[in-house]
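Once you've had a glance at the structure underneath, I'll fire off some questions.
Every protein chain but one is kept in place in this view of the complex.
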Amino acid sequence: MSTVLDSKIPAGPLKDKWDNYKNTIKLVNPANKRKHTVLVVGTGLAGGSAAATLAELGYHVKSFCIQDSPRRAHSIAAQGGINAAKNYPNDGDTVWRLFYDTIKGGDYRSREANVHRLAQVSNNIIDQCVAQGVPFAREYGGLLDNRSFGGAQVSRTFYARGQTGQQLLLGAYQAMSRQIGAGNIDMYSRREMLDLVIVDGKARGIITRNLVTGEYERHFGDAVLLCTGGYGNVYYLSTNAKNSNVTAAWRCHKRGAYFANPCYTQIHPTCIPVSGDYQSKLTLMSESLRNDGRVWVPKKQGDNRRPQDIPEEDRDYYLERRYPSFGNLVPRDVASRNAKMATDEGRGVGETGLAVYLDFADSIKRLGRDVIEARYGNLFEMYERITGENPYEVPMRIFPAVHYTMGGLWVDYELQSTVPGLFVLGEANFSDHGANRLGASALMQGLADGYFVIPYTLGNYIANNSFPAVTGDEDAFNEAESAADARIKKLLSIQGTKTVTEFHRELGQIIWDQVGMSRTAEGLRKAIDQISALREEFWQNVRVPGEPTTYNKNLEFAGRVADFLELGELMARDALEREESCGGHFREEYQSAEGEAMRNDEDFTFVSAWQHTESGHVLHKENLEFENVELTTRSYK
Amino acid sequence: MSLTSHLNSPIGKKLVTGVTGLGLTFFVLMHMIGNLSMFSGDDAYNLYAHFLMSLGPLLYAVELGLVVFFLAHAINGVKIWMGKRKARPQGYKVYKSAGKPSMQSSSSRSMIITGIILLVFLVFHLISFKFGPGGPGNGDPAYLTTIDGVEMRDLAKLVREKFATGWYTWGYTAIMLLLVVHLRHGVWSALQSLGAMRPSLSPAIYTIGGLIGLGIGLGFIVMPLALYFGMI
Partner (left out) sequence: MANSMNITLKVWRQAGPDAQGGFETYVVPDANEHMSFLELLDVLNEQLIKEGKDPVEFDHDCREGICGSCGVVIDGMAHGPQQRTACCQLHMRHYKDGDTIVIEPWRAEGFPIIKDLVVDRSAFDRIIAAGGYISANTGAAQDANALPIAKYNADLAMDYATCIGCGACVAACPNASASLFTAAKIAQLSLLPQGDPERKTRVRNMVDQMDKEGFGDCSNHAECEAVCPKGISISSIAIMRREYVKALAD
């Protein structure tokens, strides 16, 4: 039965909702906090900041990460920066503008109240991070420096060289470390969450596997915070870290948490292209490069001349041609789609034909090599390290790559999923970015959720509920652990002929082709069939080497690929149901005569939230009400 | 924490090694300059030695200080070396330096070896000269001389005898070259240990450290060689 979900948005005018909420919630007595154990899964920006903050408040926190150290979560790889409405440059920024830009950037498919709260707390994040010693870039006067990012008209992005994610994460990690040292957080590294345990209708525990010894562990508490990141690795090739996965979120989904908007994925336009079959991941080049680089392909198909030998009249600067006012600075989704169109026409460049040029020759001529080096030196160096080509002399080759997933577990205003006591933070939830995320806002959301939202909403949940003691011996724990064990034993027993990576690569290719930058009903139906066939083959023919009782990366990956094989199908299904083009979701059937995306606000201004049932997935909707902004068509012509 | 435990901490050990190392470097520098007085003639040399002996309690204090410095320097060096073996019980099959800005060199790796050889030499050297003929407890009249009516030890005679022999001269020269090797890493390392380092200064200080080492070593070597070849 399909239902309409209640997102529990507080009453009042938009700008007062968060204050109204905070004014009316129940609080937990300080002396009682330490009696409540909170399980925090994941130690990225969301999980790290949540664990540290909750421990500071006095809760007993147990924290889990898949890597060998909480400092390695993939938030660390974010380059560009973090937005905040500080308006330090005095260029007209306000909380409202940050809110509005984020809603518009998300193509009007996110929840107003959440996004506004995000914009409100954005300033506190910067204060907090500076207090922790995050070395943001500064001006000579000693004050913080800002830059504009992702085509924003104001400079609201704070940054620490090209390593902002790293510095923010280390800030959260150090705050956590302080609590670990003080005994307020029990840290469990090299652990994978394999299941969620629900006792009497509430999330009360998790099953983890120790990735070194293979032992299962039962952890229990009064709430579970899932901060496990996005599912971009379903595409096999993405800018995500190799260990990023959907398993924890997917197992929660199978225990009753709805999965929202799985088809909203962000494909970043400027990544280093794939060079061969062995390719294991893709590397992002900051989108700031488009400020001075010109994107082009040859006009003729199959033009094999070296780029420097192709004269001006034989080049097609397609972004400048199609979008005269924004040119090379169109948003990520538009830039990516156009690169795909050019290569689909057989005009791609490089050995594989799956790349376009990003050319700095004109800028170097105009500004001088020194200026370009000062702006992008480290990026050029990285490009050369990976490709062996010097971008000062030869145009860069770039191609879009999967970068971020806007979809995730459905949560209400309190970040609580459809399973009571299961809260979902950061990229793992679906809440703030709609159908397309703007640059420098992922870091903002992860930290907003962890530092400034969850301490209130979790407290409200704990104060309003009673928690009969659990011991880890309940049937629900036994059942979950045996299910996890059976699955691992099954994976090891198949001993087929294809490796986990081969399956993953095949799955990735299907999803990339059909649920990637542009989608059609026909292609999506085909993908659903192909994925389901591949999944069947996986469970017949996968070969997982080694033992369950030692460190065994292939076994870990096998479990994750098995989950991706289920998620992939749901993504295609979601994309099929959404008969409109919005943000990162482009359906070829729904485009204007000029090939631009066409939203259907009449019929699709809702969040798709999928429930897993024994008999298949059921679609529920959360209607999005826009009381404060007017829905318009994004145009970059 | 007590002072001893601080001095035994990873940084304390380096501070002690650094301070004593610099002190000893200063000592050998002074010693070397003193040796050069031989070039002004045997009398000058003997007068200089006699002057030092006549300092009495002050000399004993300096000597005691030197003993403490030598011991502290050596004990810490051995401790660091033993700690290194404990910190990496199993070594690499292949090990290479990654090159600049690494300061790793034959001298940095051989500090314990050059250090021990220098220590053994020191004992031998003290027996040969300080406690040799004419020295304390060994008042051989053949090694006494009178300059301007003052009777004093004829150390110059002893020095001339010793450096008349080939093996002694060349052995001494070799040991002094080891001192150069020790100081090449040592001077720079001591300054880094004491926290007196900025990235922009490192290469310069390393070079200066090396030159100081080389200067001290050469200064020690010229006099014996000049004696051996009969130039003075």
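Note that the chains take the letters A and B in the order they are written out, and that residue 1 is the start of every chain.
Here is the rule we use: contacts are C-beta pairs under 8 Å (C-beta built on N, C-alpha and C of every residue); 3 or more make two chains touch, one makes a residue touch a chain.
These numbers were taken from a predicted model, which means no experiment stands behind them.
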Residue among A:S7, A:N83, A:S177 or A:S363 touching the omitted chain: A:S177
Contact partner of the left-out chain, one of A:T3, A:T24, A:Q279 or A:T633: A:Q279
Residue among B:M38, B:M111 or B:V222 that touches the chain left out of view: B:M111
Contact footprint on chain A, counting only the chain that is left out: 49, 52-53, 56, 67-72, 74, 76-77, 86, 88, 124, 126-133, 135-144, 160-161, 163, 166-167, 170, 173-175, 177-178, 180-181, 187, 189, 212, 239, 241-243, 275-276, 278-281, 283-284, 351, 382, 385-388, 451-452, 455, 499, 501-502, 543, 545-546, 550-554
Where the missing chain touches chain B, by residue: 1, 3, 6, 9-15, 79-80, 83-84, 86-104, 108-109, 111, 185, 188-189, 192-199, 202
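Convention: only the chains that are shown with their structure count from here on.
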Rounded Å distance between chain A and chain B, as computed from the means of their C-alpha atoms: 63
